[in-house]
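The structure under discussion appears below in the form of structure tokens.
All protein chains of the complex are present and in place, except for one that has been dropped.
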Amino acid sequence: MTTVASFEIKHRQFLDANGKPVSKKLPDFAKDTELLRSLYADMMRLRVFDAKAYALQRTGNMGTYPASLGQEAIGIGYGSVMTKEDVLIPYYRSTGGLLKHGVTMEEILLYWGGNEAGSDYSVAREDFPICVPIANQCLHATGVATAIKMRGQKRAVVTEIGEGGTSEGDFYEGINVAGIWNLGVVFVINNNKWAISVPSEIQTACDTYAQKAISAGIEGIQVDGNDIIAMREVSDYALDKARNGGGATLIEAVSYRLCDHTTADDASRYRDKEEVEKGWQEEPVLRLRKYLESQKAWSDKDEDKLKEELAAEIEQAVENYRNTPVPPPEAMFDNLYAELPDSVRQQRQAAIKRGAQ
Amino acid sequence: MTTVASFEIKHRQFLDANGKPVSKKLPDFAKDTELLRSLYADMMRLRVFDAKAYALQRTGNMGTYPASLGQEAIGIGYGSVMTKEDVLIPYYRSTGGLLKHGVTMEEILLYWGGNEAGSDYSVAREDFPICVPIANQCLHATGVATAIKMRGQKRAVVTEIGEGGTSEGDFYEGINVAGIWNLGVVFVINNNKWAISVPSEIQTACDTYAQKAISAGIEGIQVDGNDIIAMREVSDYALDKARNGGGATLIEAVSYRLCDHTTADDASRYRDKEEVEKGWQEEPVLRLRKYLESQKAWSDKDEDKLKEELAAEIEQAVENYRNTPVPPPEAMFDNLYAELPDSVRQQRQAAIKRGAQ
Amino acid sequence: MPAITLIEAVTMALEHEMKQDEEVVLLGEDVGVNGGVFRATAGLQDKFGKDRVIDTPLAESMIAGLAIGMAAQGMKPVAEIQFMGFIFPAVDQLFCHGARMRHRTRGRITLPMVIRAPFGGGIHAPEHHSESTEALFAHIPGLKVVVPSNPSRAYGLMLAAIRDPDPVIFLEPKRVYRIVKHEVEDNGEAYPLEACFVDREGTDITLISWGAMMHETLQAADKLAEGGISAEVIDVATVSPIDMDTILESVAKTGRAMIVQEAPKSGALGSEIAAEIAEKGLMHLLAPIGRVSGYDTVMPYYKLEKQYLPTVDRILEEARNLMEYQ
Partner (left out) sequence: MPAITLIEAVTMALEHEMKQDEEVVLLGEDVGVNGGVFRATAGLQDKFGKDRVIDTPLAESMIAGLAIGMAAQGMKPVAEIQFMGFIFPAVDQLFCHGARMRHRTRGRITLPMVIRAPFGGGIHAPEHHSESTEALFAHIPGLKVVVPSNPSRAYGLMLAAIRDPDPVIFLEPKRVYRIVKHEVEDNGEAYPLEACFVDREGTDITLISWGAMMHETLQAADKLAEGGISAEVIDVATVSPIDMDTILESVAKTGRAMIVQEAPKSGALGSEIAAEIAEKGLMHLLAPIGRVSGYDTVMPYYKLEKQYLPTVDRILEEARNLMEYQ
């Protein structure tokens, strides 16, 4: 037999689990200590916000919430290289990306608190609302990128999906068309090893998720998703390529879900403690802190100050969230169509009347 | 960056377009002249049958029909290595595979003639009916293979799909689960270059369809689908593997659709004559004939005799088809459920009454 | 002004709107060079180029998802699903996102998109090519579902669908693609959505239908007239949301209502119309509400499709039953 095609999948990592560089050549931006400190702050911000959201749910003040614990470098990584003009098509665990792209904490809380106002982003107006059905957001990303391409704009579209989500047909349809039309989409797979209780072995027979790119004729890169430097570097490359007509990239960010799937889940039912402990040794926040410390760029004092600031910021967001009134009954109808049909208008009136009772 | 995975796609061909061996090592079975002569007869049988089906449609005696012109080596190739115990999950252009697996010409005509009796196969009782919606048959194949695996049986499942069909999510979901569960499925892609009027470039950015296997962690092989020897050899390998716990294979059979998409299509609207002429130079039937002739294993007399036999066989099938009465109105209801619900029973009575009017 | 068929009217409306509004783009399987398997987009790629008449890969979920993404950016995609029987891979996109993007973002993201699909039986097509499942779409709040029954309506309603700021499912009755011609002026005038058309006034019974079945229904009305029965005939046209006012008004006048539909009877649109009449117009009813429908069984392969589809005779029989009801 003759060989008609051959492929390789590359892996990117800069910092090891202890925050030590694995190679001498760090990317240029890694020399910018202020930048690294801000990335650290962003990851901490997400972590503290998550903890608060959990607490709100546990105390009956919010609905189900999916945290990003252990996966902070992913959303903060790609989010940190997005411009305002780029578009984010998030899934439910894209809190990091959303926050970095300007969606407010209050909006995120409102969303998970069961209020549509949370999807009416004040800043990132073109970003899609959080996608709960698995994988179909991939196709929205290709549609947005199609419009962008047709209009000759230089904007990247980023979408994120879990490794479990790659089993859905929509994921493949998305990367396939992105390949064919050379669309400026960056598909980020958060490979946190679990899809609720289902381990990654049940989602694929592949060694990497990055190799799924080969089926679409696009570039696939595996990155250590707990290494914010690698995550940012690869994202920067991919988004830049996307903006400049270079086409789509599939990034597999290898990480680990240190938390339960959501507040509605109890991962101890199906995961070994040891595995989770091992996960903690790889986690991204401490890893960057260790590196910063090794560079004398972070101290306990910095840490305390940051925590204080974050606490205040989050407290304010929570207060705003809690002070947001429940929408009136007519909110159920008011954005159904541009103009409400007569038949439904009668139902709206009835709902208002009943709500007032 | 470090390399974490690498892959190659192999291509298999034995005979060139002129029926000359491209290498000295033909597979063993190719020494069996009787076998090759029978494969030739099978391809001719399909070709003559197709022509008859076309004529029936053109004369108002049958509905839409999709021919296999130029692609005969594919279905005859994999069909020739299927045992009775293997299961075929066909698509609408799997006439070759169906015929080889025991489905009768009459049944195939009844199907395209709008009569469900055509899907009630008298021989291949476990084969699925022809699948018209693109790609969802891939998942039936994995389901059948799951049952076979759970029962510890040694049976292969074969399913066929067009290259256009690989753009559908169900195709990927199918190969993905076949990889994970190590299912004994052989996925055959008929890459006839066109999906109705849409050329292959619009279905994929890949150089090969075989590489889509990489996304599922299964073996992918590209084969010259106009070379029946290669087609049979690769199919034999894949089916054998499937029966013996070796898991799934994706076979891309590269061919060309010499005919219109179906009788309802007019390919001259969107295809260049030259391209079709080039296609004729690669076609599988003449290719094998040339090889057989070079081996002194086929003569004009053989050809005439074969054509005569086929004509008679097909005439008989057509006669049976044409003598099959239109089903009575109650046939609409009689296999809706094992037992017809009362409400529908009343409709059945009404339909019978109206039909009699 | 030459007379044109329903499908030519679709083409004319698409072309009109593409000229008017450069955000309008067509996409789907075989819509480009081939001009669609039914020729609805014939010639348009030549006129507007490959960027505005886009042959997509073969994937319906993708087509719907692309349309959603493009519409979110302010384009006005008109996507073709080749046959309604193949729309199912797209319903996840349409139901979970298409129908509710405006709602869930409080109007921040809106989707001015159209999904076109030929539907219905009667052309001896293969399996899965002949179903009428409009009721599935009509049950989903946030979608509008439109079914033109003749060339003029195809033109006017298609313009309205494209201009509508929300997603519209536009279902084309393929059996009547070419059976009647109307003189349709290419004047860019849209018909209103959410309005029934009263095609014939009458006093004894209201016949309610849409799409291809309008033709049998109108023929039945003719025959009823010959027998001295005056039927009012309503073309629902926008089957979701339905303009029930027009229907209820008519039933108030005639006292008898009968729905004619091609879909299986159970849980179909006819059920919704009957239920509304039973709720809001009961006091006017002189007879039960009739429904002439496809049967509650799988659409048969084509040899039996004539037995499946409602006929003029079936309509007449049921109408006479209702007239004779005491």
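Chains here go by letter, A, B and C, matching the order in which they are written, and residues are numbered from 1 within each.
Following the convention adopted for this analysis, a contact is a pair of C-beta atoms (placed from the backbone, for glycine too) under 8 Å apart; a residue touches a chain by one contact, two chains touch by 3 or more.
Just so it is clear, the model here is predicted, and its values are computed rather than measured.
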Checklist entry - So which shown chains sit in contact with the chain we cannot see? => result A, B, C
Checklist entry - Which listed residue (B:31, B:58, B:84 or B:125) would be found touching the missing chain in the intact complex? => result B:125
Item to check | Sole residue of C:12, C:25, C:54 or C:136 that reaches the chain not shown, by the stated touch rule | outcome: C:136
Item to check | Hidden partner chain, touching residue among B:1, B:17 or B:336 | outcome: B:336
Checklist entry - Given the contact definition stated above, which residue among C:39, C:178, C:200 or C:280 touches the chain not shown here? => result C:280
Checklist outcome for this item: Logged for subunit A, residues touching the omitted partner chain are 63-64, 92, 111-116, 118, 130, 132-134, 164-165, 167-170, 195-198, 202-204, 264-265, 269-270, 326-327, 329, 331-333, 336, 343-344, 347-348, 351, 354-355, 357
Item to check | Absent-chain interface as seen on subunit B, which is shown | outcome: 89, 116-117, 119-121, 125-126, 128-129, 131, 133, 136, 138-148, 150-151, 169-170, 173-174, 176-177, 180, 335-338, 341-344
Item to check | Contact footprint on subunit C, counting only the chain that is left out | outcome: 61, 85, 88-89, 91-92, 95-96, 99-100, 103-104, 127-128, 133, 135-136, 138-139, 141-142, 240-242, 263-264, 266-272, 274-280, 282-283, 285, 287-291, 295-298, 301
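To be clear about the criterion, only the chains that are shown with their structure count from here on.
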Checklist entry - Where the centres are mean C-alpha positions, what is the separation of subunit A from subunit C, in Å? => result 40
Next on the checklist: Report the inter-centroid distance (CA atoms only) between subunit A and subunit B in whole Å.
Outcome noted: 43
Checklist outcome for this item: subunit B and subunit C have mean C-alpha positions lying a whole-number Å distance apart equal to 36
Checklist entry - Residues of subunit C touching 2+ other chains? => result 56-57, 59, 61-62, 89
Checklist entry - Which positions in subunit B touch two or more other chains at once? => result 167-170, 202-204
